[in-house]
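For this depiction, one protein chain was excluded, whereas all remaining protein chains were kept in their positions.
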Amino acid sequence: MEPVILNGHDLKLEELYDVACRGRRVAIAEECFDRLAEGRRIMTGLAKDGKAIYGFNRGVGWNKDRRMEESALVSYNKRLIRSHCLGVDPWHADHQVRAMMCIRLNQMLIGAACATDELAEMFEAFLNHGLTPHVPSRGSMGDDDIATLSHIGMAFIGEADVSWNGKVMNAAEAMEACGIPPYVMDQKDAHTIILSNAQGEALAAELVWEAEKLLSLSQLVYCLDYEGLNGNVEQMSEAVNRLRGLPGQMEAAAECRKFLAGSYLYAPDKDRALQDPLSFRDGFCVAGAVKDALQFVKRFLAIQLNSTSDNPCILLEEKETSVTANFESPTLAAGVEMLAGTLAVLSKTIVFRMLKMTDPSFTHLTRYLAPWDDAGFGYATIMNTYANLDAENRHLAQPSSMDFYQLEGGIEDRGTNLPMAAEKALRIIDNLRYLVGIEALYAAQAVDLRKQKLGELQLGHYTEKAYQTIRKVIPFLHEDRNMHAEIRAAYELIISDELTALLPQQA
Amino acid sequence: MEPVILNGHDLKLEELYDVACRGRRVAIAEECFDRLAEGRRIMTGLAKDGKAIYGFNRGVGWNKDRRMEESALVSYNKRLIRSHCLGVDPWHADHQVRAMMCIRLNQMLIGAACATDELAEMFEAFLNHGLTPHVPSRGSMGDDDIATLSHIGMAFIGEADVSWNGKVMNAAEAMEACGIPPYVMDQKDAHTIILSNAQGEALAAELVWEAEKLLSLSQLVYCLDYEGLNGNVEQMSEAVNRLRGLPGQMEAAAECRKFLAGSYLYAPDKDRALQDPLSFRDGFCVAGAVKDALQFVKRFLAIQLNSTSDNPCILLEEKETSVTANFESPTLAAGVEMLAGTLAVLSKTIVFRMLKMTDPSFTHLTRYLAPWDDAGFGYATIMNTYANLDAENRHLAQPSSMDFYQLEGGIEDRGTNLPMAAEKALRIIDNLRYLVGIEALYAAQAVDLRKQKLGELQLGHYTEKAYQTIRKVIPFLHEDRNMHAEIRAAYELIISDELTALLPQQA
Amino acid sequence: MEPVILNGHDLKLEELYDVACRGRRVAIAEECFDRLAEGRRIMTGLAKDGKAIYGFNRGVGWNKDRRMEESALVSYNKRLIRSHCLGVDPWHADHQVRAMMCIRLNQMLIGAACATDELAEMFEAFLNHGLTPHVPSRGSMGDDDIATLSHIGMAFIGEADVSWNGKVMNAAEAMEACGIPPYVMDQKDAHTIILSNAQGEALAAELVWEAEKLLSLSQLVYCLDYEGLNGNVEQMSEAVNRLRGLPGQMEAAAECRKFLAGSYLYAPDKDRALQDPLSFRDGFCVAGAVKDALQFVKRFLAIQLNSTSDNPCILLEEKETSVTANFESPTLAAGVEMLAGTLAVLSKTIVFRMLKMTDPSFTHLTRYLAPWDDAGFGYATIMNTYANLDAENRHLAQPSSMDFYQLEGGIEDRGTNLPMAAEKALRIIDNLRYLVGIEALYAAQAVDLRKQKLGELQLGHYTEKAYQTIRKVIPFLHEDRNMHAEIRAAYELIISDELTALLPQQA
Partner (left out) sequence: MEPVILNGHDLKLEELYDVACRGRRVAIAEECFDRLAEGRRIMTGLAKDGKAIYGFNRGVGWNKDRRMEESALVSYNKRLIRSHCLGVDPWHADHQVRAMMCIRLNQMLIGAACATDELAEMFEAFLNHGLTPHVPSRGSMGDDDIATLSHIGMAFIGEADVSWNGKVMNAAEAMEACGIPPYVMDQKDAHTIILSNAQGEALAAELVWEAEKLLSLSQLVYCLDYEGLNGNVEQMSEAVNRLRGLPGQMEAAAECRKFLAGSYLYAPDKDRALQDPLSFRDGFCVAGAVKDALQFVKRFLAIQLNSTSDNPCILLEEKETSVTANFESPTLAAGVEMLAGTLAVLSKTIVFRMLKMTDPSFTHLTRYLAPWDDAGFGYATIMNTYANLDAENRHLAQPSSMDFYQLEGGIEDRGTNLPMAAEKALRIIDNLRYLVGIEALYAAQAVDLRKQKLGELQLGHYTEKAYQTIRKVIPFLHEDRNMHAEIRAAYELIISDELTALLPQQA
């Protein structure tokens, strides 16, 4: 892969994914260095002329009224980064930290941060050498993730550990092995490293891509489950959904039609119910709401990936510096929490769908999808586990973005808890992997039982492949077996590439 | 005012406001009657040809498999509307029910519902004669507000009370006085009345217009409060916010600049802090998040006001009927809950701002904004009340859209709780009226104390008028007085038109 | 009724109920006046000797470091009560305010508050003349309900309204009519009026008595419903529950056995299920958990009704005054929230029980308890309404006792939100009245249908009377009718005395 060229304005979510998860390299666009130089010239000039600039020739937080001397800047930077190195366990995964570094680097290239060239190049070098600082996942209130991003600075100066080539080692050692001297922070460097929401944004980005993948798999499994039910899919037609005009719902319906193209569900069957339970009939509408929420999050995330959160900021055109509030991201936090809410709705919808599948009065199959009537427990007991996961999802869907405090002498009295919001949503996603996996068990079992009843079934274009893939891993339940292992196998299938590979490419 | 012409596709929120709150009349666009007739022709034709149609020649809910005879339709309609007449207290305000009727009428004019002309004309007549059915506010799960909209049908057939000319009376009597005979429901009429989310949509519409009004007042008071603080507003400049690019934030900053145009805050003052507490500095960003959430809600609400939720629906072009899931509105419910979340964030931000205003270390004014030092309690005690209201707002911001059930034999296993979501958000709005009112007390007091200190102050173009309007109602606090009465006066000011009249017209 | 003699140590919940709700008079025990005098002697003596005493010769809150002169006390008291007169709508009901006055009076008789005899006598006079101040229900954070109890003081000095003889009028006028001169507050009087949790405690007391009444009715209706089901009640036996040993559960089982004594359920029936759904089988266990939570609340409430929350307090034996933290009640607040949680569990259990009753596979009766098969909607549609009320209950069960703030310059940084906690729980109770009422509809209908099937049924000793009482108000559902009216009638039955009168007297 070619490196992603970063210029502060055009970073795409897909590129971020590549850098974070697939090791893609980055390169700083040439023009950026002029911008950085111009920015520094403006800020240092103004400071020299006596302008008081927060975090540059004045302290931060409650100390914002205290002057700093230029001669003390190197030591100030070191003290700042050490004292802001906070947070608690667990550590972030490497791909999450790579996303943070990529985001922060891109944002500083806008030229508003008074970053040195050397600092930008450190980020680039770390990304391209695969040097990944250890960053704790908890401890930031989210109006700038100063508590956590500081760990990146600690690695730059060699005072922390990094992952490198699959090993954990001291940053200074690893840098030496890569030919990178320990960094000496000067000017506003420490400030620049930490004054960003890159942690929350990286997690929000991961949430987006994981939610999109999970949602597609969920739709695929839903369609297969529909075939297990022998349900009525008339309400998914284009004409019907156009009448309503809700964007996510229309898109979700189209996706289902694609997955089900060619299915026996489109052939008339006098035994088919006129209408199915809403968890089936409206399933794609719920998926549509997740899509609508995702679009909202993606829109605001894209803006934040390519804009500055720095305070103060440099206005290149105006040749000025200014106090800002650009580190605020209440909309993104609210969007992430809305997305979590829609995922919890999806979760319960899946649970209710599965409960229907165990009930012969809806399926006209065996009770609990047992191999035959009176043949053991079938998929009965598993209800306990998916219901419990749904109860946890309901809990995780409760917002925390209004739980901020009056910190630093009351001055820092805002916060979004964006990282926490994203972490909670990611945990819902992980629980959903189990739920979608279990629905896949149900769907495949129901399809098999349906075949016993109706003879060979023509499944949809995509659902047939999904069915085959599931059955490769999990055979027909013909007797009681270890359900924990079965749940685990289903989960592994969902996180594997095998089902995902079946999906049509996203635009 | 000219009547609003309804055609199923173009109803604007502003028009709905006029119909609901200002008694504006409605008129059904001529072309709609052709559409209705064509729809009925299609559905009855298909039914005659033997097609099973839910709610038409088949029962509803768990009874969906039961046949109905055409001869029994009148009695069936009556039984249906009576048995669906549910819900519990309190009754909705008249303007809310008018909004519901206007929405439901507009939706049925699309021609997808198999509505009779007479039914559409009943809605029109009720709206235009000012006949307003009593509709209970609680008891709907929100996937179609069948439990509550049914009360409109009960009024049509004369079996319930209505408000008319300021009196509550039996519907039949009131209709007679207006020359309207009691309605005889036939065909799918009862079904058509109730299969809509018009209750939830009407409440969401009210939420939008009340939130917009409240937010503008909050911004105005925030700006006046900023003048009371003698704070730094550099971060509100266009250039700084353009760098960030967040739409709500940019709009909110522009609004503040307009309100503060001409203010002494734009003149340099060496005693002004370099940066203010975030509740001040970032206040407009929080307002921006509310705006972003409002845009989301408005977008989806506009779609729903002008589309069909009917099931089954008639496809005019295809000359078909179809099962649908178009009564789903999970995105709108999620949006309303997101909006509630951002309002709770605004609430706490206002509280934290007010706490700063009581603290001389931020204001360099008296403790608690007392008239002079050692001069009594000032605005200290009032903290208890606004903190308690904020705690309630935090509670109200918790979502319920995932709390649905398996009803009607498990078939009706979806619901959005949209009406409840909107009611909770409206209650946050009402609590915010107190908070914004109290911030107005603080702001005016601080401005007066600031004037004592600095001499006459040049306030902003809009904030000066706001100050004058507040002081017309509430004088300078020069001694301890009944704070309950003062809070009440501030609240009345917020709901009055006096402050609102100062605001620039919304686009 | 004899007046309740108050002495600061022996106030019972039942006596409080009589004073609050049944107009019972109070009398101050003679010995208390000695205690009050001794207390005042101690505090004034110490103050004269130069001891700094908060709220007496020093200010309150952030002003606690400011001295006050004795000569200024009358004016100080007036300013204090006015400035602490806060809160927002709605007003409390009269019986709630009577409870507050009775509690506060009793607490001050302990002698720790430095109350004047005259102040105690004002409380007594107001209670005995039926003069009831208007007190707002919202606006207190709950570590002392200063924001709301102050309104009682405002009435004492004639600066607020009272209810008297069913009318609302100015306090001074009403007092004059009763021959009571306006009160002149002196010494620590204003302080004494407000430094109490009497608002939260009064609401907690109401919660206890309403929850106990509701729970008993719920148990009675549950037993009748069980008879409608023809279920198995073996698990309610004394021997079985003694094996478990959980106190609330044992008590609830005994109550059910009493209600069902003589029932046909104790006769063998080969068609009866071996075990019923858990919402039936375990219903009394859920009621038992409510009882356990109630015991907890009652224990701590009883302590608080008869102890002092004053700060500073007078130690009569030690002849000292002391700073205290005795105004804290986090345990009571936590208990009220736990009780709310168990009520929400009860709520959902009732909902699930009702869903079973609509299902012929459990009841072997008609679908939805319709009068006969294919006979209309029966009790189907009503599900929407009770499910929605349960969703609201789930919301209301979320705690707020951790949502406190840093007020008054950061000094007042605790609060329990006890009044809000109790109000939320009371609203759950009110919603439960609907649910229990609707279960009564179901139960009576099922009993009638069961009789159609099995012939005359021998109901339990108490359940037979309950059945008769229900049927007096609501006839057998033999055709579709206005369900809203039916729900209302059921609710009225629950709040009436008719069903309650059937219950055995509580110990």
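Observations
Order of writing sets the labels: A, B and C. Residues in every chain begin at 1.
Keep in mind that, in the parts below, a residue touches a chain if its C-beta (ideal position, glycine included) is under 8 Å from a C-beta of that chain, and two chains touch if they have at least 3 such contacts.
What you are looking at is a predicted structure, and each value in this text was computed from that prediction instead of being measured.
Touching the missing chain, out of C:A289, C:M383 or C:V447, is residue C:A289.
Of the listed residues C:E317, C:E456 or C:D497, the one in contact with the hidden chain in the full complex is C:E317. If you put the hidden chain back, the residue from C:G248, C:G378 or C:G437 that touches it is C:G248. Although one chain is not drawn, the whole complex shows that of C:R24, C:R281 or C:R450 it is C:R281 that touches it. For subunit C, the residues in touch with the chain missing from this view are 52, 54, 58, 64-65, 110, 112, 143, 232, 234-235, 237, 239-241, 243-246, 248-249, 273-279, 281-282, 284-286, 288-289, 292-293, 296, 300, 303-304, 306-309, 311, 313, 315, 317-318, 320, 322-326, 328-331, 334-335, 337-338, 341-342, 344-345, 347-349, 352, 355-356, 359, 362, 393-394, 397-399, 401-404, 406, 410-414. Residue-level contact of subunit A with the missing chain is found at 61-63, 66, 78-80, 82-88, 136, 138-141, 146-147, 151, 154, 159, 351, 355, 358-359, 367-368, 374, 376-377, 380-385, 387-392, 394-395, 398, 400, 403-409, 412, 415, 417, 420, 424, 434, 479-485, 487-488, 491.
Please note the rule applied: only the chains that are shown with their structure count from here on.
Mean C-alpha positions place subunit A and subunit C at a centre distance of 46 Å. Residues of subunit A in contact with two or more other chains: 406.
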